[in-house]
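With one protein chain removed, the remaining protein chains of the complex are shown where they sit.
Coming up: subunit A.
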Amino acid sequence: MSYYDVDAILTDGEKVPCTFELDVPYLGHLDNSTTGLKPGTALSLPLWLAEMLALASTGDSKAPLILNMPPCLSERVIAALRADPRSVTLREQNVHLYGVGVRMLDLFDERELGNTLRKTFVVRAGEVGLHARKADDGSLGGQGEEFLRGLEEWERSLFRRAHEGVKSAKEWTEKVKKS
């Protein structure tokens, strides 16, 4: 993950649900309450902040909050992905689904989740490659459009790369025919 990678920065800003373990005064505005945050308050925090607070532990006490799985990686979504990766519109779940997934895999030891995500990515990548090749001649018609709208950011950049290759080869072929 590069320091200048805009997608990585945006992934950092994705909100994840957390539960506070400690009493935090003067931060009530995060939860629209006049008093401070009580232990057990559920709150959505950006990933960079939540990750730091979840891993921080001051001395003997426990971490200030507990991190939960974001809804885009919930059991329901994962089950749907396991059933048919192609039918899920990943973009609706989260624009940076894989990015968030990678960060969650770093924090939690979820081997099964990792396997499902990898399988999803590979299966959908094949489809992305097909659409990238056929995007110009329109032979797939409208049926591909819905799938392409549901691509999340990693898949979009993959589509762009694949399409770039196909397009430049096609451009060369056209040029040879003309010259």
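In this text, a contact is a pair of C-beta atoms (placed from the backbone, for glycine too) under 8 Å apart; a residue touches a chain by one contact, two chains touch by 3 or more; residues count from 1.
FYI, contacts and distances are computed from a predicted model.
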item: Chain excluded from display, named as in UniProt, from "DNA replication complex GINS protein PSF2", "glutathione transferase", "Actin-related protein 2/3 complex subunit 5" or "Small ribosomal subunit protein mS35"; value: "DNA replication complex GINS protein PSF2"
item: Touch criterion as defined above, residue of A:13, A:39 or A:165 at the omitted chain; value: A:165
item: Options A:80, A:105 or A:148, residue touching the unrepresented chain; value: A:105
item: Sole residue of A:37, A:132 or A:151 that reaches the chain not shown, by the stated touch rule; value: A:132
item: Those residues of subunit A which, in the complete complex, touch the missing chain; value: 1, 98, 101-102, 105-106, 109, 111, 114, 117-119, 121-123, 125-126, 129-130, 132-133, 154, 157-158, 161-162, 164-166, 168-169, 171-173, 176-177, 179
